[in-house]
Structures are given as C-alpha cells and as structure tokens.
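The complex appears here without one of its protein chains, the remainder shown in place.
So that you can tell them apart, the chains are marked A and B in the order they are listed, and the count of residues begins at 1 in each.
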Amino acid sequence: MKEPKSPLSLVLGFLGSYTLAWMIFLVLFALTFFGTLEQAHASLQDVRTKYFDSPIFLTEWGIPLPGASFLLGLLFLNLVVGGMIRMRRTWSRVGIFVIHIGIAFLLLSGLVEGLTSKKGSMAVYEGETSTEFKSYYDWDVSILEQLPEGRERVYTIPYERLPRGAKSAVFRADGLPFELELSGFLRNCRPQPVQQGSDAVEGLVFRELPPAEEAENNVPGITAKVISKDVRREALLWGFQQAPYATTIDGRRFAVDLHRRAWPLPYSVTLRKFTHEEHPGTNMPRFFSSDITRVQNNVATDVHISMNDPMRHGGYIFFQSAWGPPNAVPGQPLYSVFSVVENPADHGPLVALIIVAIGLLTHFIPKLVAHVEAEAARRRA
Amino acid sequence: MRYLSFLLLFAATASATPWDEKTVDLFTHLPVQDAGRVKPLSTVASYALLRMNHQRTFRDAEKKSRSPTEWLLEVLFRPDEARQEKFFLVENSAVLDAVGLTDVVRQRRDRYSYEELAPARGRLMQLAHDYDQIKAQDRTPVQSELIDLGQAFLEFERYAQLLDFGRSGDVVKKLEDGSLSGQDAVRLFDGSVALALFPPVDGSDAWLTPQDLVSLALAGHPPAPEHVAMLEALERMASSGDETTFREAAAEFYGRSRQIATTRGEYRKIPLEVSYYKLDAFTKGLVFYILGFVLVAVTWLWPNAWLKRAAIAATATGLAFNATGIVLRCILLGRPPVLNLYDTILFITAVGVLSSLVIEFINRRGIGLAAAPILGSLGMFISNRFELIESRDTLRLLQAVLDTNFWLATHVVCITIGYSAGLLASAIGHVYVIGRIVGLKRGNKSFYRNIARMVYGTLCFALLFSVVGTILGGIWANYSWGRFWGWDPKENGALLIVLAQLALIHAKLDGRLRDLGVSVASILVGGVVSWSWWGVNLLGVGLHSYGFTGGVWTGLITFWSIEGLVLFATLVSWLVSRSAATPPESGATEANPV
Partner (left out) sequence: MLPLVLGCGDDPKITEIRERDATTDFQPRGTAERFGMMRGGPGGNPHAGGFGSDAPSAAPQFAWTTPEGWEEKVPPGTMRVADFRLSKNPEVECYLSVVQGGIAANVMRWRKQMGLEPVPPSAIAGLPQQPFLGQRGIFVDLEGTFAGMGQSAPREGYRLLGLLVEEPGRTVTLKMTGPKDAVAGERDRFLELAQSFRAAEPAAAPDDSGGEGSLAWDAPKEWERRPDQQMRVVTFAPRGATGTECYITILGGSGGGVEANLNRWRQQMGQTPLDAAGFAALESIQVLGRDAKVLEVSGDYTDMQGNQVGSASLLGVVCPVEGALLTVKMTGPKDVIENEKDRFLAFCRSLRLP
C-alpha cells in the first residue's frame, strides 16, 4: 500500500510529469500547425498576436486552443520542476539535466525579449540624419503644446488606448484647456476627396482599405475632435500625414498628431551612401548595404551596414532591411531602411544553444558508444 | 568518358545532321548568361528541351537521338527545319482537343512539331492566358499542361527568331556604317532577346543580347569591335548554307566569347559544368541504388554472403555518384551543399543512405542495408521528377538575404540532416509495422525489440540535429534580421518536427508508447517531416519558401495517403491481435500503452 500523497506533492508531481510534457508538446504542435495554416489568409503579425497573447482563442477552424505564452510558461514550470528539481540526479542523466537548463534559459531569454525588447525601423535618405526609430505596428496619438524657448510638451495617448471600431473615447489631462475626442479609428485607410457627405472634413473622408499583407504596411486614420467650452474643431489624423493638425486655443498653440511610436536613440545616424546591386539581367537583389556615420558625444564613427552584417552599438542593433522608393528611376534619391532592435536578451539564444548542444552531446555520444560496443560484443559472441 | 561520348555522338550523327562534332562541342561550351549566372549554352539548351520535350534529348525524324545543344543549334540556325521536328510533348491529348486540334491527335501521349500545333496558336495563347489567372493549386492537370505548352511555344519562338537579323542580308555591316535606319534596327532586332551571348567588355555585370547591342547603338553607344565581329560571325552562320563557312564563323564566335569571358574570370567553371551534366551522376546513382536493392531483395530469398557484399558495393557506388554530384554542384556555385529545394533532395538522400550504411555497419541486422538502397532509389527518383517538374536550372544564385555561407553551411545542413534522420527513422518504423502486419519473423520478439530500438535511436539522432538546426536558424535570424523567432511558416515547419519528436520521446518516457507505439509515432513524425520539407512551400507564404510547384501537391498527397493506409492497416492488425490474445491481466493495459 502506498502512502497517501499531500495535495502539494500531487500538484508538483503533475507539474513535473512526463505526461504534462508530452501533452504540452502536442498542444504546441497543434498551435504551430494551425498558426502556420492561418498565415495563408492573415498577416503574420495578426496571427502571432492571436496565437501568442490570448490566454485561449479559436483557430480559423473553430478549434479552441490555449495561447502560446501560457503554454510556454507551463512548459517552463514543467521543465524546472520535472526536468531539473525532481529529476533523479545520476551521472547518466547529467546530459539531460544540461539540455533542460539550456531550454529553460532559452525560454527565459524569450520572456526577457518579449517584455523588454523594442523593435522598430528607421528610414533615412542619403545625406539625412535620424536620432530615433519607429515601431512597426503601434501608432500613438500625441497632443503637442508649443512652449517658449524652443520647447514643447507632449501628451501621449498610446495605441492600446485608442478607441476601436465604432467606439469613441474622450481624453483629458491636467493643464490642457480642451478635451480630445477620438473616434472612427481605421486600421488601414487612405484619404479620399468627396463632393458631398456629412462625415467629410474639408472635403475629405477616410476610405477603409483591406488589412495589408504585412501588418507594418497598414496606415491608420482616426478622427479627432478638439472640444473646449468655446470651440469644437474636427480634424482627420492619418498615419501618412506630413504635418500634424495644428490649432490655437486660448492663445496657446497645440498640434495633434497620429504617428508611429518613436523611440529616441542615444546617438544620431547619418546615411552617407546607400548601395544596391542585382544579379545581372535579373530583378533578384544580390546585395544592398549602407554607409552611415554615427555621432555620439561629438565623436563621429563611420560604419558599414549590410545584409547579415548589422551594427551593434549602445544596446541597439541596426540591420539592413530594405530600401526605397520602390520603382525609383536612376538618379532619384534613395533611402535606406534599417530594422532597429533593442534586446537585452540578444545573445540568449546563442548561449542556450551552446548549453543545449553540450547537453545533447554529453547524453547521446556515450549512449552511441555504448550501443556500438554492445553490438560489437554481440557479434563476437 | 567524354571521349566515349564523342564516339557515340559521332556514330549517331555522322550522316543525319549538318553539325559536326567539333561545332557541337564549341557550342556545348559556349558561355552565356542566364538567370544572372554565366553557364554553358548546353545547360540552357538542356533545360529548354526539358521544358518542351520533358527529357534532355530528342529523336529527330530519323529516330536518331540528339543532344540538347544539337537541338538548339537546329532551332537557332535552321528554324524552318526545327519547326518540322517533333519535340513538343503533349502528355494528354485533351490539351489538343481544347485548342481545336483534334484532327492532328495520334495518341493520348505523343510529340508534335511546331508546324502541327501552329494553326492553333491563337487559341492556345488565349487559353494559356485564361488558365494562368487560376491559382496554381486550383488548376486541372490539363489546364496546367496547356499553360506549359503555351510557354514552351513562346520560348521556342524566341529562340527561332533570335537570329532573324542574320538572315536579312548584311545587317551588321549597315549597322556598323550607320546606314541602317533606326526603324529597321528596331524591327530586325526586336525579337533577338532569347540569349545574352555577348560578354560585356566595359566591366559591367550584365551580358548583352543582340537587341541590347542594337539598343545601345541607337542610344549613341556603338558596339565594341569585338562585339561587331561576333555579331558578324552570327550573321555568317545564320545566312550561310556552306558548312566550312559555318564552322569558321562558329570557331570565331566561340573564340572571342571565350576570350572575353576568360578575361572576366567567367569561363573558369564552364568545362566543369559541361562535365557535370555529361556525368549525369544522379541518374547513375539511381541505377546503382536500384541494383543494390535488387541484390538485397535476392539475399532475402537466398541468403548469401557474396550477394550481400555485392549489394553493399552497388549501394556504396550509388552513394559515391550521389555524393560526387553534390560536390560538383558545390564547386560550381562555390557554396555549401544545400541552397534550394532540389539540393535538399540530393543531400537528404545521401545522408539517409550513409546513415543506413553506418547502422548496418554497427549492427549487421540487414535493416540498414535494406533501407539504404530503397531510400537512395526513392531520393534519386524524386530528384529526377522534381527537376522535370521545375524544368529550370537547379544551379541558382541566392537572394541577398540568404547570402551567407556560414549559416548555409551550419543551419541549413543541420536542419536537412535532421529531416534525413527523421525520414530514416520513419523508414525503419515501416519495417516494424509492415513486418508485424505481414507476419515477418513472427514470434521473434528480439527482432522487433531491436528494430524499435533502432527507430528510437535514429529519432534521437534526428532530434539532435533538428533542435540544433532550428535554434541555429533562430540565431541566424537574430543576428541577421534582429528577431530570433518570427513564426514564419518555414521556421514553424522545423519547430513542428522538434515538437513532434519531443512529444514522442516524452510519451515513451511516460510509458505511453512502447515498441509499436514508437514505430507508429515515427511514421507520423515522418509525415511531419514531409510537411515541413514540402508542405510549407505550398502555402505560398513566408520568407524561406523557396519553391512552389503544383506537381508537388500530388506527390505529397499520394505519400500521405499511402502512410494513412499503412497506419490504418497497422491499427486493424493491432485490434485483431488484441482481440485474439486473451487479456490475462486487465490491470496492465490500464493506460493502453502500445
């Protein structure tokens, strides 16, 4: 007769069990499989958001699945409890132990990346300079107030708080002489002139477009109303607008802008020259690269950035990712686009890989040797 | 080898063609630029003929086999004769019915000449265009074939009109002295675009077609003297009926082209590429693998040590051809072995065969020896089919994003070895389940025990490479594009393999899977590997999806259907054996481990 187990050890036992492990793997398998299929119809970013962030969600085919973040968290617990804490520590299992450390490390660095990393892009024309990079997917609304001596105050309404669908929302802040009402958010749209129509602002309305194939190419639009006790002004804000909506209230000058979330860099980047080449007689790119000058604390450094050869500096990594304008005619000025990443866990995967590889080799090589010896012995017998 | 093929060539062509072997040899080695790469004309010709005739040679009116270069010479220099030759293969005569050519149909699958098909050209182009609007995976086989035929037709026309200017009388001279009017120049050279025959002399990258030369001339950049001489040589070849004149002009054209290409460093690998295609390593590999399999099969009936040695020798020879082909391809492109889908087939086959032979060397149980030639034959057969389906040069240049030998040599090679080992595990798993179904070595428990251990061992080997390869891919992405995991379909494909293998291994450790279970699961994992290898490419999305091919669907679905049948039969036989055996201790089967 076995001794009855305490509830805690039952829970721990399940958390650390092989059963939980293979179940998680199977569900992750289903998740990955459906997530891949769903990409045939939806943009990668949308699928990723759906499959990772929701605690539970429905696939395109109506199958409910838990989200990947949740599963990976559970896998981490399973790994730590079953594969590290409760595992019998014998020499023959040291390899397995090390593999589990490596995978746990990989999951942790994934978590750190997910929580802290910033990923965006910087587009800069030849001869121009930039000191910030911009988010791919997040568009904030900012109210800006002009202050004396070349300063300005920025009130930011983050993307997550913008009203979606038919909803509208009113925002206010201490010190603002008006409220800002936002409504009619469209994820991808462009302005269109109309002859008549009640929704038109200065003869323009937003026309909704289907979501872009790549989510970063969506250009949102939103309608803003500036409301104070005297005025009620309406403006269209568009992602591609070249200037914000500017207005004066109580003699103070304000602007309202819809823009990609921007993160400042601790240095400036000037594009000196962009180079690209195609395989002769084809449209297939052979290589493209940018020569930039980085200026930090009045120290200028020339750097060459190309595909597979990024610039790492000051916690940021610059990857050559694209260029434009598309269909540029010879002689037209070009701009270069960098993916910019700030990721404290940047080298995490490499460290994890080394640990996992050591573990795998420690475990499997002795097994293989033993097997070969046993087979040889069998044949001799 | 080459000497021998000359003899054969000579024997075959002595009377039938005007192309003497020397001329054919010159054109075989003539460098041209195609899809960004400088390659021998014979390579271009062989893929063009493959697209039209579905094989690399064709039989002329006298039933003599002719090489792709001879074929292209005929099309370029004697287009009227070429239009009479039958090298448009129509697999299904419904295609001809569709374009209203019912009266020329001879049999369901047959070859037709350009002249026979020409009356339906308009209808063919119209339908080809209409069907082209249909998504590739939604087309019927007849629609697909019709599109291919339409394209082959146009391609033939492009080659046939390449030298039209040379048949119009002293055009080059007029071009040189400026007496050719702009309109005439545009008219005469308008269709002269099929081949970039002229290596640039100004250090630029792109080779030039005759039309490029003339466009530049009209824009105020007269052709270089070398190019004028080459253009004249082409004109002489195209217009002269005299064999000696032709040969001299051909020699001059080739000599100048080779000289410029050599200066540019682009001729160096041309002879090697010609030898690569002459060697035809993968067809020879296929022959030896099949021989190996036949010999193995014979040893099953009549066990014999010598036969077994012969089987090993044949399989090893097949592997040697397989590997030689891969090495030549690496040298030709100066790259690691796996760059595109075609390469993966060759490499996976070689690794699978090698692993099987190693397994055989370790345990001498005959399983590895059986698996090796089977995998080898299947792989070589698939590579052959795939090359035909694609019908384009398999030695291709890389997109800028993939241009890094280090990651191609590490990540891609690891992943492909993982695929190979996963498929090998599945193959051995098949031995287990099919053996059980057909009652092979019934009652020999240790036989099955050992097969299951081989399956499991191979899976662990596969897991090692899949895990390392997958993480390496993430690191490549992280260090090159700033993201470790992008959830891209191809990445997910690799992850699916890893997850499936991890689930299998942990379920076995959990006691849920025993020998049969592991074997069945390995077959399922094999299905996952085939999905990652081929299936994700059919989704048509993703950074890595390097090849979409309609015909692949059919192959993949056939493969999965067969696997489904095998698994179904296994289930049935398992149910039968379970009900036959009286359950002595029902407690033991509580968790239903299989």
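Everything that follows uses one rule, which is that contacts are C-beta pairs under 8 Å (C-beta built on N, C-alpha and C of every residue); 3 or more make two chains touch, one makes a residue touch a chain.
Note that the coordinates shown come from a computational prediction; the quantities given were computed from them, not determined experimentally.
Within the entire complex, contacts from the absent chain reach the displayed chains A, B.
Interface note for the absent chain: among B:G100, B:G122 or B:G564, the touching residue is B:G122. When you scan A:M23, A:V47, A:L74 or A:V219 for touch with the missing chain, the hit is A:V219.
Interface note: of B:G150, B:G318 or B:G474, the residue touching the hidden chain in the full complex is B:G150. For the chain missing from the display, the contacting residue among A:A40, A:L108, A:A123 or A:V303 is A:A123, taking the whole complex into account.
Checked against the full complex, the candidates A:R260, A:R294 or A:H363 give a single residue touching the omitted chain, namely A:R260. Even with one chain removed from view, chain B keeps its contact list with that chain: residues 122, 125-126, 128-129, 132, 147, 150-151, 154, 183, 186-187, 190.
Where chain A meets the chain that is not shown, the touching residues are 53, 121, 123-125, 134, 139, 143-144, 146-147, 150-158, 160-161, 169-173, 176, 179, 190-193, 201-204, 209-210, 212-214, 216-219, 235-236, 238-249, 251, 253-255, 257, 259-260, 322, 324-329, 332, 335, 337.
Everything below uses one rule, namely that only the chains that are shown with their structure count from here on.
With centres defined as mean CA coordinates, chain B is found 38 Å away from chain A.
Within the complex formed with chain B, the chain A residues making contact are 17-19, 21-22, 25-26, 28-29, 32-33, 35-37, 39-40, 44, 47-48, 51, 106, 110, 113, 119, 277-282, 284-288, 307-308, 310, 317, 319, 321, 339-341, 343, 346, 348-350, 352-353, 356-357, 360, 364, 367-368, 371-372, 375, 379.
For chain B in complex with chain A, the touching residues are 33-37, 196, 204-207, 362-364, 397, 399-401, 403-404, 407, 457, 460-461, 464, 467-468, 471-472, 474-475, 478-489, 492-493, 495-496, 499-500, 502-504, 506-507, 509-512, 536, 539-542.
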